[in-house]
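Working notes, structure below.
Note that this complex is displayed minus one protein chain, with the remaining chains in position.
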Amino acid sequence: MTVAIQDLDFEALAAKQQVVQKGVPVKFIFAIFISAIWLVPFYYLIISVFKTTEEYSVNHPLSLPSGITPVFGNAVVAWQQAKMGAGLLNSMLYGVVGAGLAVFFAALASYGLSRIDFRRKNFWFMLIFAGTVFPFQMYLIPLFFGYQKLGILNSQLGMLLIYTAICIPFPVLVLRNYMNGLSREMDEAARMDGAKEFSVFWHIILPNCRGPMTATFLLQFTWIWNDLLFSTVLGNRTEVRSIMNALQVFQGSYSSTGPNVVLTATIIASVPSVLLFFLLRRHFMEGMRVSSI
Amino acid sequence: MTGATSALAAEIQLFHDKGFWSEPLQTVGDAAGVATGNPITQVAYSTPEQYKAFIQSAIAGGDVPDMFTWWTGSVFSELVETGALAELDGLWDDLIASGDFSEGTRDFYKVGDHIYGVPLHLSRWVALYNKEQFAEAGVEEPESWNDLIAAADKLKAAGFTPFHATVQDGWRGFIWFQEFMIRTDPEAYRGLHDGSVAYDSDAVRNAFEIWSDWYAKGYFSDPRSNEEVADFARGKGSIYLIGDWAIGLIEAAGMTAGEDFGVFIMPNQDPSLPASVIVEGGPIVLSKGALDKPEVVEALKYFVSVDGANVWAEASGNSIGNSNAEPPNVLVAEVNQQVSADATLAIDRWWEAVPGDIQGEVVAELNRFMLDPTMETADEVMANIQELNAEYWADN
Partner (left out) sequence: MMAATHLSADNNELLERISWSQIEANERRLQRRNFWVAFAFMSPAILLVTTFLLTPVVYNIFLSFTRWKKFKGLDEFAGTANYVKLVTNRLFADALYNTSLWVGASIIFPLVIGFGLAVFLRGVALERTFKSIIFLPRIFAPTAVGVIWFYVYAPDGVVNRFLSFFAGGEVDIGWLYQSDTVTPAIIATFVWQTVGLVMVLILLGLSAIPKDPLEAARIDGASSGQVFVRIILPLLLPTLLVVTILSVLAGFTVFDLLWIMGAANPELRTLSLAVFMYFEAFQKGSWAFGSSIAVVIGAVVLSVTWLQALLQHRVDKMIR
């Protein structure tokens, strides 16, 4: 499953490495060389959005733009032609609600799997976890027909349902492990006082799981934001398609716009998730830690 | 319709896969609302394959959209065979009686004994040319095959690339193939589509030889462009063979029809052949159930009416072949005139005529040839296509 471990904590990694050698110039120069190669596509991306289509087609792809104003024109064209407003809103909806519901349902299930005693727990856990072992290709055709039958093909509801479902198993794995590690005294005490199971879950366990829940939410949000496959198969109408699908269609469309405009659309589509990453790097790192248990 | 009923107007949806025409289609839909009280809402699917899958499964599930677009040719017959479509014979009788449409146009949508569609657009595949480059190279609109080759040589000598063709979006590979076929051997071209002529026959080989030879002479532009229309506007090729629906796109890219670029119909290699042109006529069809919904039938009638055709022409640059409507632009008017003056034959586009099952794989092979236009590749391509073709006709 592509629940990728998205981040790392560079600070912590560096701290763990106690060996701090003296910078060897040759190594340093080679490191700069490698980094430069890694950055060329980003450099190209950034300068291209400041070019007009004419400027782009005439000049060297790595030449500096002659001004910065064309970016506004490019953004307007990209925004209008690729219907990016709708795409961003849809992806925001799928990401926030889909990942949010998935993590909440996963927390509920994990509570049942970790805090309540009953037999054959493992069977129920494996049943939910089985949702991650199959490649996505095996879902596509039946989902397409099933959605068609239910009348939810190309609807926001349909997209939310599959995104929620597909994002449940991984947080269940993480949250079940985490809840197993929590002390049982608190909830036993609460039960003694006559608290209902749900209020034990809601008032005692949930507040203790904020860390891993935020972390898994961010991972699932990013996954939904980046998804192209399900959006291409199940959500193709302009009104319901996700931002990545909108970008894909825009790049392959009959539009007479140049690469500069498509690249501007690429940046617009990437800003939200990239920004989120930089703002919440610590939580992404937490996601990494909990998922490597 | 009265105001009271229009407040409760049922939503009429037109499903289609032409995302690039969403806005102009909605313009017509809104105009229909003003004229009939029931606006049409267009619903775009973003890729043709997704759209086909959607319609196929809708029909399999028995829940067919009231009004949607399709293609003519073999995929049309397939659709008609399902029995899901409404017969529009009555509607067409009126259209012809009013003098808006010709019987030739009607027959484009005939499968067996009945008519099942009206034109969403009716486009001729013509040569659009860069007037400035023609003037600079001292070239006139070619009237014969020899004229065409002489023009290509002159353009080449003047530093221009005579023909503009790319593999953009993966479907364009058939354009020049079909043109070479109909200009050299239209009989064989028709035979390709019923399995009676093989893709490795002499007629096809001859077409590939001309094609390869023209590539070797440097007549064609780089097929790897992803901005075909923009590149034509930038002057990267002098002659652009494409459906006349592209005129609107070229104007959007900065050229003015009639001033910056003109149009001619490609000449035949064999002068004894009758004048002909490739015609593409995407249909709008109705489901059987839609016949019971008067508002849907009204909406369709509006679309093919003179008013509807004018709004659509103005918004998209497309003609639907309504003789009493205004042509969408000067070039289409010119083509109309030329077609009626020369009694030009309409020939089905390859894309519609070829069996839908092998269409994608065959066009991919044609694209492959354009990217490596040697006779060696041509031989491989012909063999591969014929393998697919033979397999298809053996099964069907």
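Going in written order, the chains are labelled A and B, and every chain counts its residues from 1.
Note that in this section a contact is a pair of C-beta atoms (placed from the backbone, for glycine too) under 8 Å apart; a residue touches a chain by one contact, two chains touch by 3 or more.
A quick note: this is a predicted structure, and the numbers were derived from the prediction, not measured.
Q: Given that one chain is not shown, what are the shown chains it touches?
A: Within the full complex, the chain not displayed touches A, B.
Q: Using the touch definition from the top, which of B:156, B:190 or B:368 touches the missing chain?
A: Here the residue in touch with the unshown chain is B:368.
Q: Thinking of the whole complex, not just what is shown, which of B:12, B:79 or B:95 touches the missing chain?
A: Of all options in B:12, B:79 or B:95, contact with the hidden chain holds for B:79.
Q: Can you list where subunit B touches the absent chain?
A: Against the missing chain, subunit B presents residues 49-50, 52-53, 56-57, 59-61, 78-79, 81-82, 84, 167-170, 173, 222-224, 226, 357, 360-361, 364-365, 367-368, 371-372.
Q: So that we can see where the missing chain sits, which residues of subunit A does it touch?
A: Residues of subunit A in contact with the hidden chain: 1-2, 4-6, 8, 10-11, 13-14, 16-17, 19-21, 23-24, 27-28, 30-31, 34-35, 38-42, 44-45, 48, 60-62, 105-106, 108-109, 111-113, 116-119, 121, 124, 127-128, 130-131, 133-146, 161-162, 164-166, 168-169, 172, 197, 201, 225-226, 228-229, 232-233, 244, 247-248, 251-252, 259, 262-263, 266, 269-270, 273-274, 277, 288, 292.
Heads up, the rule we're going with is that only the chains that are shown with their structure count from here on.
Q: Please compute the C-alpha centroid of subunit A, do the same for subunit B, then give the distance between them in whole Å.
A: The separation of the two C-alpha centroids amounts to 41 Å.
Q: What does subunit A use to touch subunit B in their complex?
A: Touch residues, subunit A against subunit B: 53, 57, 144-145, 148-149, 151, 153-154, 232-233, 236-238, 241, 245, 249, 252-259.
Q: Going by the contact rule set out above, which residues of subunit B touch subunit A in the complex?
A: Subunit B reaches subunit A through residues 19-20, 22, 43-47, 50, 53-54, 57-58, 61, 63, 169, 226-227, 229-230, 233-234, 249, 252-253.
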